[in-house]
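Here is chain A:
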Amino acid sequence: MVSMLIPGLPLLAVLVALVVGWRPAMPWAGVAADGAVAVIGFALALHDIHGSVPSGAGGNLRVDSLSAFMVIVIGLVSMLASWGSVRYLRYEVSTERCTPGQAQQYAVLIQLFVTTMLLAVLAANIGILWVAVEATTITTTFLVGHRRTRGALEASWKYIVLCSVGIGIAFLGTVLVYLAATHAGGHSLHALEWTWLSTHAHALNPAVMRLAMGLLVLGYGTKVGLVPMHSWLPDAHSQSPAPVSALMSGVLLSVAFYALLRFKVIAVLCLGETYPRELFVALALLSLGLASLLLLTQRDLKRALAYSSTEHMGLLALGAAAGGPLAISGVLLHILGHGLAKGVLFLASGEMVIADGSSDVDDARGLLARRPALGGAVGLGLAALLGFPPFSLFVSELTMMRGEMANHMAWAVGLSLVALAIAFAGLTTLGRRLLFGSPPGQAPSQRTPLLVMAPLVAGLGLCAAIGVFTWPFDEILRAAAKLVTS
Partner candidate 1 sequence: MTTWLAAIALFGLAGALGGTMAPARWRVIVVSAGTGAAAISALVVSIDVLHTGRVVSIATSRLLPFTGVQLHLDPMGALFVAITAAVAVAVSVYIVGYSNHHPMTRSSACAFPIFVTSMLLIPAAWSVTTFLFGWELMAVASLVLVLTDHRRSPDVRSAAIWYAVLTQIGAASIAFALVLLAAKTGGQGFSVMAQHSAAVSPWLRGTVFMLALTGFASKAGVVPLHVWLPKAHAEAPSAVSALMSAAMVNLGIYGIVRVGDTLLGGGPAWWWIAVIVLGVASAIYGSIHAATSTDLKRLLAYSTADNIGLVMIAVGTSGLLTATGHPAYAALALFAGMFHLVNHAVFKGTLFLSAGSVQYATGTRDLDQLGGLFLRMPIASTIFAFGTVAITALPPLCGFVSEWLLLQSLLHGLSSSVTVSVVLMPLCVAALALTGGLTAAAFVKAFGVGFLGIARSLAAADAHEPPRMMNVGAGLLASLCVLFGVVPVVMVGLLNSAVREVQSGAGSTVGSRGEALAIANTRGVFDPTFIALALVTSMLVVLGARQFVSRRHAVRRAPVWGCGRELQTPRMTYTATSFAEPLQRVFDDVLQPSQDLDVSHRGESRYFVESVRFGTRGGDAFERLLYQPVFALVRAVANKARLLQNGSVHRYLAYGLGALVVVLVFAR
Partner candidate 2 sequence: MTGITVWPVGVVVAQVTLFVLGAPFLVGLMRTVRCRLEGRTGPPVRQTWRDLRKLLGKQRTQPEKSSVFFAMAPVVLVATTLVVVAFAPLLSIDTVFSGGSDLFAIVFLLLLGSVSLALAALDTGTAFGGMGSSRLMAIVALAEPALLVAILALAAPVHSSSLPIIVAGSLHHPMWLATPQRILAFGAFVIVILAESGRLPVDNPATHLELTMIHEALMLEYSGPDLAFVVLGESLRLLVLLALLSNLFVPWGIATSLTGLSFVVAVVSLAAKVALLATLVAAGEVMVAKLRLFRVPELLAGAFVLSVLAVLSSLVIA
């Protein structure tokens, strides 16, 4: 029943927001709830290594090592985002950019969003998963549009239309899986369960599963932000309030990716290695290639971060394509590291928007000279994103690469490295314009408030710590990876 508790925690924060209404201290409830989620996820993950799998809600929810790990990811990143939201909401309300009512609405929606994501990773069957993922779209649309600008409106429209279509396609795939399952002897909800599907994968009709897999990859791929269905992502990420972008980029994409990981195992069991791998590699390389090219000329920090998300999702897809325990451990660690680093960067970009009114790099030159602490955090965040040690993205990228190479994907790795080099050039050029040099006017250097810096430092510190220390994630990830390797 513990698993029921987890989505309940953010709901408690929702309740607080609904009851208390807007108070400057109200958003802290979300921080607490999300922190608690991370802690419980952590306990569950350590517990799960030793075998038992708790489930609840009539068998519709269930926690294995993988879901527990995803709970940790969601908990940690959403804690950072909620932390950032405290500052965001106080600023918006104090400058009367939004009414207390809207602030309350925001606080409610953001925790509902977290809840839906938790439901998605805890779902025991693919139907619930689908419903939850679709629900994330609904909860986030208004968050994307929260700033009520023309751009925000446009971004929310693109977001909801593209994602709804994509998720619709995923539903079509789910229906096909259900067809295959019922014909293999499964019945009703039971036939949609992960455990049932993976144990009966060999009995599923391959023709149906082939088509289903294609549709699922395309459908959930929309939510993951894989090219060619990625187009909502730069717009939504750049227009949302920073904490929402952090949450979307840091975990929403990964939650959808989690679904793909699970589906891939079933597909491999049913169809063999080749076809799912080709599908993943194709999307991965497309994403990496296009995202890196678009990064090269990007001048807007938030858009650049969005494309970088697409790029990192491409890396994840490539790792998933390889599929061995090594590659999958790398993929999972990368999910966490990317979530933290991206979360930090988006929060920092939010602070830039507050200070300079835009996230355009040319409006915010010489950040390091003007706001050393914030600039330093952005610099470190970029270094993390670019895969420099000690941040965990280094280890995870290397591990994925090793896994891919061990599975004879040298060509794909080579191409991905070319794309990474281009993306590197893009991000460093952008970082150069943003961070270095003297600011246009002789603005004195400013201190950044502790409330702003705290989540940034926490996120970066965590990201570095998990990249250096073996405990605890080594064990957790090995156990989790075992679940999604055939």
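If you want to know what made the cut, all candidates are chains of the complex that A comes from, given by their letters.
Note that a contact is a pair of C-beta atoms (placed from the backbone, for glycine too) under 8 Å apart; a residue touches a chain by one contact, two chains touch by 3 or more; residues count from 1.
Every value quoted in this text rests on a predicted model; they were computed, and no experiment measured them.
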Touching chain, any copy counted, for chain A within the complex - options 1 or 2: 1
Footprint of candidate 1 on chain A - complex, ascending: 157-158, 161-162, 165-166, 169, 207, 210-211, 213-215, 217-218, 222, 228-229, 231-232, 234-235, 275, 279, 290, 293-294, 296-297, 326, 329-330, 333, 366, 368-369, 372, 376, 383, 386-390, 392, 394-395, 398-399, 401-402, 405-406, 410, 413-414, 417, 420-422, 424-425, 428-429, 432, 436-438, 466-471, 473-474, 477
